[in-house]
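Note that this complex is displayed minus one protein chain, with the remaining chains in position.
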Amino acid sequence: MTDTLIQVDLAQSPYENPDVHNRWHPDIPMACWVKPGDDFILETYDWTGGFIQNNDSADDVRDIDLSIVHFLSGPVGVEGAEPGDLLVVDLLDIGAKADSQWGFNGFFSRQNGGGFLTDHFPQAQKSIWDFHGMFTSSRHIPGVNFAGLIHPGLIGCLPDKAMLETWNRREAELISSDPARVPGLANPPFAATAHMGRLQGDAREQAAAAGARTVPPREHGGNCDIKDLSRGAKVYFPVYVDGAGLSVGDLHFSQGDGEITFCGAIEMAGWVHMRVSLIKGGMAKYGIRNPIFKPSPITPAYNDYLIFEGISVDEAGKQHYLDVNVAYRQACLNAIEYLTKFGYSRAQAYSILGTAPVQGHISGVVDVPNACATLWLPTQIFDFDIRPSASGPARMIQGGVDLPLSPDLP
Amino acid sequence: MTDTLIQVDLAQSPYENPDVHNRWHPDIPMACWVKPGDDFILETYDWTGGFIQNNDSADDVRDIDLSIVHFLSGPVGVEGAEPGDLLVVDLLDIGAKADSQWGFNGFFSRQNGGGFLTDHFPQAQKSIWDFHGMFTSSRHIPGVNFAGLIHPGLIGCLPDKAMLETWNRREAELISSDPARVPGLANPPFAATAHMGRLQGDAREQAAAAGARTVPPREHGGNCDIKDLSRGAKVYFPVYVDGAGLSVGDLHFSQGDGEITFCGAIEMAGWVHMRVSLIKGGMAKYGIRNPIFKPSPITPAYNDYLIFEGISVDEAGKQHYLDVNVAYRQACLNAIEYLTKFGYSRAQAYSILGTAPVQGHISGVVDVPNACATLWLPTQIFDFDIRPSASGPARMIQGGVDLPLSPDLP
Amino acid sequence: MTDTLIQVDLAQSPYENPDVHNRWHPDIPMACWVKPGDDFILETYDWTGGFIQNNDSADDVRDIDLSIVHFLSGPVGVEGAEPGDLLVVDLLDIGAKADSQWGFNGFFSRQNGGGFLTDHFPQAQKSIWDFHGMFTSSRHIPGVNFAGLIHPGLIGCLPDKAMLETWNRREAELISSDPARVPGLANPPFAATAHMGRLQGDAREQAAAAGARTVPPREHGGNCDIKDLSRGAKVYFPVYVDGAGLSVGDLHFSQGDGEITFCGAIEMAGWVHMRVSLIKGGMAKYGIRNPIFKPSPITPAYNDYLIFEGISVDEAGKQHYLDVNVAYRQACLNAIEYLTKFGYSRAQAYSILGTAPVQGHISGVVDVPNACATLWLPTQIFDFDIRPSASGPARMIQGGVDLPLSPDLP
Partner (left out) sequence: MTDTLIQVDLAQSPYENPDVHNRWHPDIPMACWVKPGDDFILETYDWTGGFIQNNDSADDVRDIDLSIVHFLSGPVGVEGAEPGDLLVVDLLDIGAKADSQWGFNGFFSRQNGGGFLTDHFPQAQKSIWDFHGMFTSSRHIPGVNFAGLIHPGLIGCLPDKAMLETWNRREAELISSDPARVPGLANPPFAATAHMGRLQGDAREQAAAAGARTVPPREHGGNCDIKDLSRGAKVYFPVYVDGAGLSVGDLHFSQGDGEITFCGAIEMAGWVHMRVSLIKGGMAKYGIRNPIFKPSPITPAYNDYLIFEGISVDEAGKQHYLDVNVAYRQACLNAIEYLTKFGYSRAQAYSILGTAPVQGHISGVVDVPNACATLWLPTQIFDFDIRPSASGPARMIQGGVDLPLSPDLP
């Protein structure tokens, strides 16, 4: 049997688990050590450490203190790993914990993090997704049922001091450009809710005060939220410190490109079975700045899509210059509008785009002034036919069921 | 035999062909009429109307007057089509002209349009791609050979007057925000090089002065440059004028997501075999603002990818806020750097990203402050193994061959 | 432009075309020569040389003299090819002739060749399939429409004398085991209708008397009718004679595994664009007896199947020992029965299985006494949903249209 090197107890606070941390800092001690060629299992909390519950209220999504995220399992030390190496990680399998076969998706309030479409969905909402083996469905969104594209939203190695300083400096500069913005432009270090793993004493206090928040993806990978970095993938991570220090968490049962709902994908607690090896000096050999990866040979084979286009003209009709964000937002809004014609609420449609294996492509970025983005909606996830026809859409969803909403705005 | 409703003679100037136009305006007369259910063939020039030649100099790419593009075949009138309908177009097949089995890809000079990586590739360069049945390769880029994902870069229906005015107004506003910028933020109407099809006299002069340029994608579709809108796809276009007025051109033998090289994909002259039908009142029935489509069941099945990540920190280390453009640019630069390790020049690598069926995904757009974009490079297009290994990259490309470059900058 | 080395005129008898032959014999002179690395086009007749017409009568299917088939284009000599080499053939593209955008499928009478289900469909029947670009549909079978998987039913190199003698001897032995059987167990040489290409005089008479019939696949490939050896594939053929002598014909727009209707797939006249090269001594290097190939990267991506099982118990309930033929026949009959529930006639259903890209798998061949075969029916070729549901099948096909039938049995 494969060894489970890190265990988590969902009934226990993640702050009490010494093999967990929620900040990036080179001084966090290794939780355990492995050799190149080893395979092993790490259990993880969901990204909020259990704050979001399986119920029919969005109060927890509204009220969460986001400074606590993400609770990561690790760091795992790899013998012989040195700065400049590539750490090769085979994601052999990933799953939900046996006693926790469900996940959540939600939209944060605009006052508490928001999301890609926060101007359209400013209030906290939540949907719960039950897992049925390799498949999922939600009691809050009828008519959809799909196979999971299970992946870690967050995985990467510890930064060294120079990289950490770079991160903190450039993000502080951004924040200083509009420090009062809601939601904030970035999240600075915040010691009060830091969990520094096994680090103790003064060293812990200093590291907590400087440790980078886990929210953004960075050079080391981190919170990339790439749905295709899924179980079965092979990933090549840059190594910055001796032992590499690999941590993982924020597991997703499924997600659409962009993780547009922010809270987030279908978030779950679970475990990752992985194998590690090294390419010595691989960063220079291959010119690597950010991780690269080979996607999995085992992913849901949905290949029948309905594709929505969006261009970089915003909701007010204003022309933006080759702005892919605006274009993708329009493609998403177009898909939401389309789905309402079959009876879905707009919130249900938004949640589908955030959870199902939707593709988001950067289709055109040179035809001034309009970027063109496309959203690929898999038709095979629906229980009914969503393709256009001469007879027009049938209203398949009859209402009566919707996502819980917990207001916090006037 | 299927009727060829519009023919083009590559030896003739497109300005002499009355079934061609290069501006969008509701007054352009229909070049021909068809009925719903009809299938027919339209021949097209390449987007430059033959300006770019099959030779080993990039002078033509450097010197082209871009106000002449794009030369479109049409408009085709569809009997019974009315504003508010959806025009359903089945792209039954697309090909290069029998006597023109080649295409071109290039980078414009930064002084003449540029491209997505123009700061890195500021000079005009060109590569020529020969077609071998369904496959292509280039004498300027050894070691790659792939199946075409043939598609029209530009297809859509005529705007009505209100939509045309909207386009012109919002783009003028953008231009006015930085009118001296090189390259320009957008392209205003320009009568001197307009080709208004069969329109004559005063009506022609007025329309030429107001006709929208064909460069950007807009609500009607137009120059979307979506590689997946390929032969075999079924597209649903908004209709704005009686008869719809469908035009098509800018055929591509293959292209990567983003068409990052701008000049452009593998550009070719050719023909489109299509069938049209109508969904009456379809825009309101389905809530359609932009075209939607179902991709083709017949596309190259390359499914082994190496995926490069990019985040929204720019080349100077500056932090941008959730900017997908910056993130995708970094992913592209990462892939280019990687390919140089196998012996490619940076220009060759850039051209591969612009021409091969590379995917560009919007992977994460909510993890402040970094957007994460991914570039998917199909490994099966290479004659050799480009995957990382412990032994490091083998220098498979020995140099001696590169893309022609025609300087115009000091 | 690629050279068309062999042309066929569909208005001319194939017997008058010196670049065509319908028997295998090493003495047939090369129709033309090419060099390794060359690419070129060969036009071909349909396998019957134009006997079957685009009309609504099956008389031609009933009355055809099958000793005339198959009319092949070639042989093409390849410079430097020697016995023991592998001839590498890239099928760069294949298409129907521009003036012949249709094909036929039929069932031969049991008295004239029959088919896989001849005991169930003993009379001659025919369906005509029109090509619409890359797609096809039939006026005789409503409700189906699919992309072509275009391939040559027959392709291979000339045998040498020893191989030819082997073929004739072993097939004669089989015939002699039941010489009166209808349909015959095999087809012996038959000079009366032989077309020996450019061979003349006594040499021609001798070769015509001994030339192997083209009906079966053999060591050299030949009439394999493998749907997956389609345009885009790369094939490695054994070479037996100097110059290889590659011939091709019997083009199919589409076919199901087994070509169960025998007449046959969707049969068409057309052209093949191919490139040839050599692996010197490849037969011994790789231990090759029969051709091997890599399938195409561009094929119809239908991936939603309904799969029917069959076991080796025949229609009378008799138990056969691990007999895949019986098992596949049962799987086919099960699929036909199923399709009748949606309104298809049995003949229409049989034709769908013979023409659409149906897969036939040898699923189990060791669990005594039953072989298990599976027939994979792609659901995406139908205009309606053919999957089972609790409400039972809807009768989508209303009858009134069926396959023409021309009886010849009492």
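As written, the chains take the letters A, B and C, and residue 1 is the first residue of each chain.
In this text, a residue touches a chain if its C-beta (ideal position, glycine included) is under 8 Å from a C-beta of that chain, and two chains touch if they have at least 3 such contacts.
Everything quoted here is computed from the prediction, not taken from an experiment.
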| item | value |
| --- | --- |
| Sole contact to the chain not displayed, among C:137, C:334, C:380 or C:406 | C:334 |
| Of C:82, C:228 or C:408, the residue in touch with the unshown chain | C:228 |
| Among C:80, C:369 or C:407, residue touching the chain not depicted | C:369 |
| For chain B, the residues touching the chain missing from this view | 301, 303-304, 380, 385 |
| Absent-chain interface as seen on chain C, which is shown | 86, 88, 115-116, 166, 170-171, 173-174, 183-187, 215-219, 221, 223-229, 236, 257-262, 264, 277-282, 285-295, 304-311, 313, 317-325, 328, 330-331, 334, 337-338, 340-341, 359-374, 376, 387-390, 392-393 |
| Residue numbers in chain A that touch the chain omitted from display | 1-2, 39, 90-93, 98-99, 101, 132-135, 147, 231-232, 273, 275, 297-302, 380 |
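The rule is simple: only the chains that are shown with their structure count from here on.
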| item | value |
| --- | --- |
| Between chain C and chain A, distance of the C-alpha-averaged centres to the nearest whole Å | 51 |
| Gap in Å, rounded to a whole number, between the CA centres of chain C and chain B | 40 |
| Between chain A and chain B, centroid-to-centroid distance (C-alpha), Å | 32 |
| Junction residues of chain C, two or more chains touched | 301, 380 |
